[in-house]
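Input: one structure, supplied below.
As you look at this complex, bear in mind that one protein chain is not there, while each of the others sits in place.
Now for subunit A:
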Amino acid sequence: MAPPAASQRYPSPSQPSGKSEVSDLKTQLRQLAGSRAPGVDDSKRDLYKKVISYMTIGIDVSSVFGEMVMCSATSDIVLKKMCYLYVGNYAKGNPDLSLLTINFLQRDCKDEDPMIRGLALRSLCSLRVPNLVEYLVGPLGSGLKDNNSYVRTIAVTGVLKLYHISPSTCIDADFPPTLKSLMLHDSDAQVVANCLSALQEIWSLEASHSEEACREKESLLSKPVIYYFLNRIKDFNEWAQCLILELAVKYVPSDSNDIFDIMNLLEDRLQHANGAVVLATVKVFLQLTLSMTDVHQQVYERIKSPLLTLVSSGSPEQSYAILSHLHLLVVRAPFIFAADYKHFYCQYNEPSYVKKLKLEMLTAVANESNTYEIVTELCEYAANVDIAIARESIRAVGKIALQQYDVNAIVDRLLQFLEMEKDYVTAETLVLVKDLLRKYPQWSHDCISVVGSISSKNIQEPKGKAALIWMLGEYAQDMSDAPYILENLIENWEEEHSAEVRLHLLTAAMKCFFKRAPETQKALGIALAAGVADFHQDVHDRALFYYRVLQYDVHVAERVVSPPKQAVSVFADTQSSEIKDRIFDEFNSLSVIYQKPSYMFTDKEHRGPFEFSDELGNISITPEASSDIVPAQQYEANDKDLLLGIDEKDDNKGLSSNNGSAYSAPSLENSSNITSQMQELAISGPATSATTPQSSFGFDDLLGLGLSTAPAPTPTPPLLKLNPRAALDPGAFQQKWRQLPLSLTQECSVNPQGIAALTVPQSLIRHMQSHSIHCIASGGQSPNFKFFFFAQKESEPSNYLAECIINTSSAKAQIKVKADEQSTSQAFTTVFETALSKFGMP
């Protein structure tokens, strides 16, 4: 598809062609305004249609506002609708002219046709001009009492719109109590549903500063109200049912009978044709039974078939949303879908985002009973025309192999992939074989014989090449020509573009050297020389390090580079179970789709369901803005490197254990430590920014420079300036929290206003953010709240991490601080305490 012409995408109001036509329209409308001639409605219709089509394309036609209003005296309903549409679109920008429309809208609100009454009321409320709110109260009041339900429905939503324009007007006019009585007594289901949605929104926003609203909000969750809705849920339309089900999720049942009553009332909702209703019901079931383990299991059985139905009968977009949720469920209870794996077989025509999720499902449901069938199916995808899916399915086979006990057959399959001689298949397979060998060293003989026969020339992809090289180094004693293959590769050092591959070559040459020194010596020499001369910093550093270690003592070098390996029993899971639980709590929300709890993607701010940020909505996005989402992708890329990361850690461990005792000469100790520091730097490539300050500090210390980089503790702590836009991803946070030593523990009291404001964790989080201290995770319920915060220095990427436990009953806060720069942690603690002490103050 061709990229659209710029004029279409960025319509500018000052388009010359638009301008003359708009003024044409203006004169024509003016002529028609007062006319009562027959047929005038038809010509008006044409003109209105033109105006609105300009509006639709994006041409600014606000200049004909006056004329449009003048022409609006008509009885034709289509004309009226067009006029309402136009007025609704431009009123906000023309508050003065909008006054003109009030008159005719108010008149229409008293029309005898209920449809016109309703439409006029809707438009009146959609004007959203703050200085016109006084005109809204009257029509809304009578609209709520209208004898036609259509008008009442619109009036209820109108009240909510009024609240958003001017909360005080809405509250002063006593609308919320009116809505409440409508909600409980109106005969029309849609009116009731709209009342519920409006009241939920108004009361949750009011709750922060009005105790009454808080009570009212709670009362929506009381048993009689919940049952009032659930008993008549069938009378509501499907969307209103979703609303009620969302309300029911928040209800805390009094006993198990209560739980069963609700489930009985809702059971048939699982069969509803609307997927949104089904999923909302599933959430109610799951949340209700969380505390009852055996019933919870039965719920899984019960919801299984409705969900599977939704996967296969809806549009691909619907399947995608459902599959994301199924994936969440299957991770919690893999056995439930074990027999239904065929539902996740990919059909040829499905879009790849659905296929990808289905592959993940197949991986997750695989167990002893179905592995054979699933792997057979996955192997068929490996020959698929869609290369991305072929890759994914090979990876899926590998994942299944890593989580199974009986991998015999799977290893054979994987080795068969190698015989397909497709570049990408071979590359993916090599990576998997490498991981398998690390977990099941007993398979090495079978694999090595096949891997040894692969010509390295056929592999272009860095990942695959690196895996092959790793195996050559690790199993050099079993592969007769390993040194010669490595030698070949090293001779082509210049042509190797990927630094990752060159790093692996260096290590593999070292390992090979320890096992078969005579054959490798020459190649190792060339590799080290080429490595030291390499322009890539990491490669250069590693080569230099190897060179010096070898120079020092070959046996030490062997212990450092090639220590005996232990089989990896479990590969690190990328998501902690805590995070998975958080996502599960947020079932039926975006969190599930993104596979992240909401605090990780809701823009650092924990947004309630009804809060918008206006600045964000109004700024226009330029293409550069898309760089905002890059960090997340990087994070993912890092995860993929996880396996390699572990590999490197082995090397590291050997290194540190040698540090203390083996050396005696002070000069040597220094230099070896320096290189080890450098090595660390090289290894922790992705997290360089985080470790730099720390290690350079150690570096200086060793050189006897003492506190040169660390500024002397500043006498005036508030001088510490924090970066208001600090960013740290949760993974890095966790890592740092583990690594850094505890630098300070402090207990302080929280003022009573603060305690009062701390009904939910979000309030404190927002407060701290205004002091440039950001929350990364929070939890707990009254009286105990727990928060993890982080902050960054304004000028340099130096992080402060803090854990804060607040007990609201004792009004005490316990703070634990860890910092990259130990010396300034006191300053940070002071800032933190000052910020905390202001919490709750007006």
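Just so we're on the same page, a residue touches a chain if its C-beta (ideal position, glycine included) is under 8 Å from a C-beta of that chain, and two chains touch if they have at least 3 such contacts; residues count from 1.
Definition applied: contacts and distances are computed from a predicted model.
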Omitted chain, identified by the protein name its UniProt record gives, among "ER membrane protein complex subunit 1", "AP-3 complex subunit mu isoform X1", "DNA replication complex GINS protein PSF1" or "Growth hormone receptor": "AP-3 complex subunit mu isoform X1"
In the whole complex, of A:K145, A:R215, A:K250 or A:K342, the residue touching the missing chain would be A:K342
For the chain left out of this view, which of A:S43, A:S62, A:T169 or A:S589 touches it? A:S589
With the full complex in mind, choose from A:S62, A:N89 or A:S837 the residue touching the hidden chain. A:N89
For the full complex, which residue in A:M183, A:L279, A:I336 or A:A543 touches the chain that was left out? A:L279
Where the missing chain touches subunit A, by residue: 1-4, 8-10, 49, 52-53, 56-58, 76-78, 81-82, 85, 89, 92, 113-115, 122, 128, 148-150, 153-154, 157, 160-161, 164-165, 188-190, 194, 197, 234-239, 242-243, 246, 267-268, 271-276, 279-280, 305-306, 308-310, 312-318, 320-322, 324-325, 342, 345, 347-353, 376-377, 380, 383-385, 420-422, 425, 588-590, 592-594, 598, 601-602, 607-614, 616-623, 625-626, 628-629
